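Working notes, structure below.
Here the complex is missing one protein chain, while the rest keep their positions.
Moving on, here comes chain A:
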Amino acid sequence: MSVHRATPHDAARLHVSGAARYTDDIPVPAGTLHLAFGLSTIAKGRMTDVDLNAVRAAPGVVAVLEADDLPHDNDVSPSAHDEPLLSAGEICYLGQPVFLVVATSHLAARKAARLGQITYAAETPLLTIDDALAADSRFEDGPRIYIKGDAEAAIAQATHTVTGQIEIGGQEHFYLEGQVALAVPQEGGDMVVHASSQHPTEIQHKVAEALGQPMNSVRVEVRRMGGGFGGKESQGNALCVACAVVAARLGRACKMRYDRDDDMIVTGKRHDFRIAYDVGFDGEGRIAGIIFEQFVRCGWAQDLSLPVADRAMLHADNAYHLQHARITSHRLKTNTQSNTAFRGFGGPQGMVGIERVVDHIAHHLGRDPLEVRRANFYAPADATSAASGDGHQPAQAPPAQDDLATRGAAPKGGGVSTVPATAQTTPYGMEVTDFILHDMVAALETSSDYRARRASVAAWNEANPVLKRGIALTPVKFGISFTLTHLNQAGALVHVYQDGSIHLNHGGTEMGQGLFTKVAQVAAAAFDVPLDHVKITATDTGKVPNTSATAASSGTDLNGMAVKIACDTIKDRIAACIAERYQAASDQVIFTDGHVEVGAERIAFKDAVQLAYMSRVSLSATGFYATPEVTWDRIKGQGRPFYYFAYGAAATEVVIDTLTGENRILRTDILHDCGKSLNPDLDIGQIEGGYVQGAGWLTMEELIWDDTGALKTHAPATYKIPCASDRPEIFNVSLWDGANAAETIYRSKAVGEPPLMLGISAFLALSDAVASCGTDYPNLQAPATAEQILSAVDRVRW
């Protein structure tokens, strides 16, 4: 079997040879034109005069388009129709595209784009969470609120209480391959778009809308991305639509690639949050009641902000059984980039909130935070049926409404879930039945030598006045499924050719996560043929339609299952054909080791395929999969949004310099749950990378806007992501060996997003190091840059 084995990334040899082709590497047709946006230089106001004569007169310029020149819909939003490709007059953030230059070269287009003379009537922009709150500038009619039990009463009766607040900065995706698109016009008005996109169907939809044509006239192809991380779920729409509109207008291929600074100035990022908390607890640190208020800076357009904010609420419990909780979420509209999907999709921010609370409780009580975590864990999976219930009854929900293929859509209702009254439930009424963190955390505590190291950290801190160490062990429980239930579907197309070779296509996109390799493993395992018999082909809306974004960690779960279903269909046909020939029953035909066996007969797979072909049997099939059991009402905050949970835990030790705030991660130990891993090497790569990205977000990646709304950190020279020298000196990663309780593809678990939140342990280890400097709670804010750490040290010391 080709699954549950470490096999290299399917394109590894192409990558090391420089032969792996990205969108910017596709040789373009002769006469291809290049596009660049002219960007607004204020954050809020109106354009009163637009003089583009110098732009039109610049060398190499072929055309200049403004909003009025667009033939159909001027919109590149995923669903809310609030995001014009080009501003029609109103300016909503600094860096907003206002005109489009078409030129004979990339450089000519970019140079000309700087020459626009625009006069503005500027207004005072709303830049911060406080600005938006003061102006009551928000999406949706008001805050969303999820309630379980009576948090106020529980807090009032609790022995101890703490309150606090944490600011959590955003995060630039910094996919190493920037946004890029190439549109090539076809006969009869058809359009082919080569995109660097996690969501080819959305590109197809938006391009069709912009061209005023049906979706069947647009074909979108994505072979691979040079990183996505959520930043290519909706943020590539503008480039693809711009290229397609101009290509249709001028009848020439059009290409657009954002320069790195433009990319960072134009596109949305991870949402920055403020989370305020009020918690009551007992002497052991057991939480009696908790109130969270989450403030979400969404930026100027809705994009995917509603489901991002929802997911933050859905992870406000992380691994902890909250009996009485109220979670309020404010989705604030500001004159900044429209924040968007980023690995974890709000989950990380919600999780930082509760982990911060647990850390604060432990500090208040003088207990080891790990013990407070344990005291609040959900009951383990094997004890779930016997666990004492909280009597929480889920609400009845109205029926679902029709929707689009984007996570940005906001249905008003969902399904009905039935949970026994005795079940342990999340604050949103989902029963937790697969909780495995008790055993995982115990195993990591031992393998990381947590207890002894905690003692040695304390001893070090006693002896050293300047360098202080800290350690933290934090858990992750992350919900797997799209919270917009109908997106949990996928399709696949499999052909078996006469020579026994297999052509595989599915709706997922490859951005480095190894999806194509895993899905090919599934196909090879289905027929039990060597992996090299399977050709993985570019994602193509002409082969598999109506796909969901490759997002929510769902790529392998959904597409792997769809591929298996397609393969099984073909296998059944071949088996029926072989059975008839050898006068056996179909279920006696076995595919094994590159052969097909029936009774004593054993023929090569290739020969069986030829027999089937000669018998006029179809060797091509589609597969379709829809995740069972999920149902969710996002307005009531009730239901089962997730098919299952993925778990993990990380222990991180750090050292800080109390004179400068500089800091290093010394050692990281991770134990992560991938169910029965389809490919341990790829999964470990996702875990390492997720941790690094999460730790980077919370420790060094800082976005700064000035008072005019200009993003000042718009290039790698000013925005610091983790590099090789930031790698912990000791970095141990292990997989938790256990099958998924849910019926997923070969009982594996999704792994794309959950490990990012392992990075929270780095943040709380820094907090622990700061705490050793005095008696007050460090109240560390994220990202914990050197400046933040230095000021926190000063706070606890004085």
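A few notes on this one:
Criterion: contacts are C-beta pairs under 8 Å (C-beta built on N, C-alpha and C of every residue); 3 or more make two chains touch, one makes a residue touch a chain; residues count from 1.
Note that in this section contacts and distances are computed from a predicted model.
Choosing from "Phosphate transport system permease protein", "(2Fe-2S)-binding protein", "Ribbon-helix-helix protein, CopG family" or "Protocatechuate 3,4-dioxygenase alpha subunit", the protein name stored in UniProt for the chain missing from the display reads "(2Fe-2S)-binding protein". Per the touch definition above, the residue from A:Arg5, A:Arg46, A:Arg260 or A:His503 contacting the chain not shown is A:Arg260. From the options A:Pro427, A:Gly514 or A:Gly560, the residue with contact to the chain not on display is A:Gly514. For chain A, the residues touching the chain absent from view are 8-9, 11-22, 24-25, 27, 107, 173-178, 224-229, 259-260, 511-514, 681-682, 685-686, 688-693, 715-717, 721-727, 731.
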